[in-house]
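I have a structure here, written as structure tokens, and I will follow up with some questions on it.
All protein chains but one are shown at their positions in the complex.
And then subunit A:
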Amino acid sequence: MKRGRTGLKSQCQIFPSLGEWAKRPKWMTPAQDWGNLPHHVVLQIFQHLSLVDRARASSVCRCWNDVFHTPDLWRRFEFELNQPATSYLRSTHPDLIQQIIKKHAQHLQYVSFKVDSCTESAEAACDILSQLVNCTIKTLGLISTARPSFMDVSQAHFVSALTVVFVNSKSLSSIRIDDTPVDDPSLKVLVANNSDTLKLLKMSSCPHVSPAGILCVADQCHGLRELALNYHLLSDELLLALSSEKHVHLEHLRIDVVSENPGQTHFHTIKRSSWEALIRHSPKVNIVMYFFLYEEEFEPFFCEETPVTHLYFGRAVSKMMLGRIGLNCPRLVELVVCANGIEPLDEELIRIAERCKSLTAIGLGECEVTCSGFVEFVKMCGGRLTQLSIMEEVLIPDSSYNMEQIHSEVSKHLGRMWFPDMMPTW
């Protein structure tokens, strides 16, 4: 442990209590020092180490081992569950997992599970969940890092594991269960036990939940501030429930709109009055919509004024639709278009610049905009555009500007250096 000594002076500046300890009497020999460090000193040091290093340090002596198991170091934990056949990343060591369940289940407050594509990993996560009985978990995240392997676990197994946490925690405030087989009954259990504390619920792509299930959550959990779900769960009743007097201001609503096959899903419309009620109740709410649809499926959207703030189009979106957005989305803050086509979008962009006065971020890929049109757009938006991410191929040089000139012209209007996103060509 000699290397510790050389950095001692600088360490003292970061760890004041270490400074105190540094003034110890000279007769304390190096071998005795380290084992006798005060607990709080070791704790401070441990907080700066990675888990692996901490675990290693804990095998040095009993004192350090005790500190390793201090409840404070176990408030936050991320379980990584990977199989070598499906992932390049390592897993949390099974022994460590056992230790946590045995000694620290009751200390855990902020827990997440990261699993790879293998069903085994998701099942292991469920097994751990089922054992977290004496816990006071506040934050729970179930995250699949590749394919959604939680969907491959038997629904019964998943639901029973999840409800263990729902029932025992009683103070859950933030839950992320996207891409899982959670269902209406488990949401009822969640609500029955945590309605006072729930603030955040992310459950995009949970196919077993129905609009009634999520409505139950909105009705009972009046502290809910952030919600993420799929469009088929969105209803007028839900928006009204989120706008009821008892409900706090909603901060963030994320909606995923995903198609199954061309023309196979018909999307219902939300009444304008429901949107208006939501905005009246929560004027600052961010409404984020992610679209993964075929072009012909957009018909039901943006026919009337829609208070969306962040729009992402993961596939091609038509010129007409972009025109509608310019007309009907006055609160728009961010717009991302993955692909449009080969007709220039000048008119649509200019209308968006005119009507969407809060627009600060725009991203365009695989579209076409003439350079003059683009400069016009930037001029109209001016410095409020903090994020302007345009693929180089999008801009079509014309008689007024070529590619060199556009970069300086746009930079001028933005008030900072700007250039388009480039892709390697070789």
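To be clear about the criterion, contacts are C-beta pairs under 8 Å (C-beta built on N, C-alpha and C of every residue); 3 or more make two chains touch, one makes a residue touch a chain; residues count from 1.
As a convention for this text, contacts and distances are computed from a predicted model.
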| item | value |
| --- | --- |
| Identity of the absent chain, which is to be given by its UniProt protein name, from "Pre-mRNA-splicing factor 38", "V-type proton ATPase subunit", "Replication protein A 14kDa subunit" or "Photolyase/cryptochrome alpha/beta domain-containing protein" | "Photolyase/cryptochrome alpha/beta domain-containing protein" |
| Which residue of A:V167, A:V248, A:V288 or A:I350 touches the chain not shown here | A:V288 |
| Selected residue (touches chain absent from view) among A:L43, A:A316 or A:I350 | A:A316 |
| Positions on subunit A contacted by the hidden chain, ascending | 14, 48, 50, 82, 85-89, 114, 116-117, 143, 145-148, 178-179, 204-205, 252, 254, 256, 258-259, 261-262, 286, 288, 290, 292-293, 309-310, 312, 314-316, 333-334, 336, 338-339, 341-342, 361, 363, 365-366, 383, 386-387, 389, 391, 393, 397, 402-404, 415-417, 419, 421-426 |
